[in-house]
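Apart from one protein chain that is not included, each protein chain of the complex appears where it belongs.
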Amino acid sequence: MRWMLLLVSLGAAWHAAAQPLGLPPVPIPEDNPITPAKVALGERLFNDVRFSSTGAVSCATCHAPATAFTDARQVSVGINGLTGTRNAPTVVNAAYNATQFWDGRSPSLEDQALHPIVNPVEMAMPSHDAVLEIIRADREYTRAFRNVFDVRPEQIRIEHVTKAIAAFERTQVAGDSPFDRWYFGGEDDAISDAAKRGFDVFLTDGRCVSCHTIEQDHALFTDHRFHNIGIGVNAMQDRIGELAKAFLVAKAQGIDVDAAVLSDPDTSHLGRFAVTGDLSEIGAFKTPTLRNVAVTAPYMHDGSLATLREVVEHYNNGGVIPADAPVNHYLSGGIRPLNLTEQQIDDLVTFMESLTSPQFAVPTTSGPVAALDRREEQ
Amino acid sequence: MRRVFLAVLGVAACTVVHADEFTEADLERWAAQFESVAQEGRRLWTSPELGTNGVACGQCHPNAANTHPETYPKFQKQLGRVAQMWEMVNWCIRNPLEGQDLDPGDARMTALLAYIAKERRGVALEPGKH
Partner (left out) sequence: MKMNRRGFLQRSGAAMAGSILPVSLVKLAFGQEQGGQDFTFAYISDSHIQQISGARFVRNWDQGLKRAVAEANLLEPAPDFVVFGGDLAQLGTKAELDHGAEMLSALRYPLYCVMGEHDYYLDLGEYWSELFGDHYYSFDHKGVHFVVLNSILTYDEWTYERWETPERRMLEMAGLDNPNGSPFMVGERQREWLRNDLANVPRSTPIVVLSHSPLQKIYKGWNFWTEDAEEVQAILAPFEKVTVLYGHVHQIQYNQIGSISFHSAMATAWPWPYPSTYAQSGAYVPVMTVPMNRADPFNERDATGWQFVDVHTGRVAVNYTLYDNKNRTVAFNAATGRPEDMEYQHPPRRIPPQAHY
């Protein structure tokens, strides 16, 4: 009786969290409905370090719940201290992404979970079957898989594993930020005047809303598209021709794109082009959400920008750092020098800091709550 | 009864000002005033003075085509919400023309909107059509 109550309350709690302020309903594929038991199984799989060749790396190693499901590193580190080439995107609100990975090479959360398991610099398992062997030898897992998917141990397939992980990830959604409470909730003092000014910059002189889109009743802060904003490619402009061609030849011969883009920084910087071969997508990467951006540093696909202020400066310069560096020729049409004042840059950063959901909020030295604290101290 | 009615009409005809009447001459004059504002809008449309980089509205919108005034207000991705035509005019002035916003009540904004509407006359309203 008690466990039924637990399940019901878990379900109720999940439903209460399922529609945070500022977010639309989570898209759920028909073939992978969310149930509390599946979510619990997915969470266990997500945190299981046995699914790596050294027994030391799980999904949570790079997507750590304590650090907003990132790892706070420039690029992630897998087994044996091997580094990849890309910054770990947060799982929070990834359920809303039209594609997964910085270059969109995965069409779904279910598919995404397949890749790090067998990537040589991430978890480096020899095959997905190796994962299934571990699962089949674990009584708690086999019981859970039977409960969730109605399969006997020998019937467990990797698709069941990734479905459970995806279901867990779909519960990691977060809205209710101070910005949401102000913009959608009508609470006039939820954010500071500086943040409100920053939002105006976001919509006008900053031109940010062009790609970090918002809508009438919700804000995902991404257009799900791929744009070359001058990160990575800038330093290899004279080599792009050679590299692009060499990559296409290698791809035609059957190399694994997933392994290639994480093994070599230059290949990584080719971006979406590596996935589609489209000449107009050289150096283009997916627009990430800005939700919780203040707690998911460092920034960009290669983690090359450490602070939000540096990010704004990069855009303010028109896609280069420093301002007089040559712009790469494949730059997205929307990127151009912005001529923002220092005040506008500060305000824009303050606005971005207001996008942190309460469950990930870190105490800051500014903002309305801190101001209250200071007043109390006086 | 009819005599009284006619007498009342006679009184009315002698009075110069009525709040709810206007004449053919008024209609012509007001149409001409609209026309002059719309022509000023046309002049602004093809002039580089709204921006700072020499680009004019007419370069991308010959005869104000593709402005679709009949679809406003509607959701505008670039503003992140349902917005009005004049807000999009300002978006264009700020972005491709690299200029400064006009106030909605600015005579230049009125002129631009008058020209846009005039070139689109006769097209049925379809508010919200993206």
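Each chain gets a letter, A and B, in the order it is written, and its residues are counted from 1.
By definition in this document, a residue touches a chain if its C-beta (ideal position, glycine included) is under 8 Å from a C-beta of that chain, and two chains touch if they have at least 3 such contacts.
Since the structure is predicted, the reported quantities are computational estimates derived from the model, not experimental observations.
Residue A:L248 is the one among A:L82, A:L248, A:A325 or A:A361 that touches the chain missing from this view. Of the residues in subunit B, those that touch the hidden partner chain are 46, 52-55, 58-63, 65-66, 68, 77-78, 91, 95-96, 119-123, 130. Interface residues of subunit A facing the missing partner chain: 210, 225, 240-242, 244-246, 248-253, 276-280, 282, 327, 329-334, 336.
Following the convention adopted for this analysis, only the chains that are shown with their structure count from here on.
Chain centres here are Cα means. That of subunit A falls 46 Å from that of subunit B.
Within the complex formed with subunit B, the subunit A residues making contact are 203-205, 207, 209-210, 213-216, 219, 223. On the subunit B side of its complex with subunit A, the touching residues are 75, 77-82, 94-95, 101.
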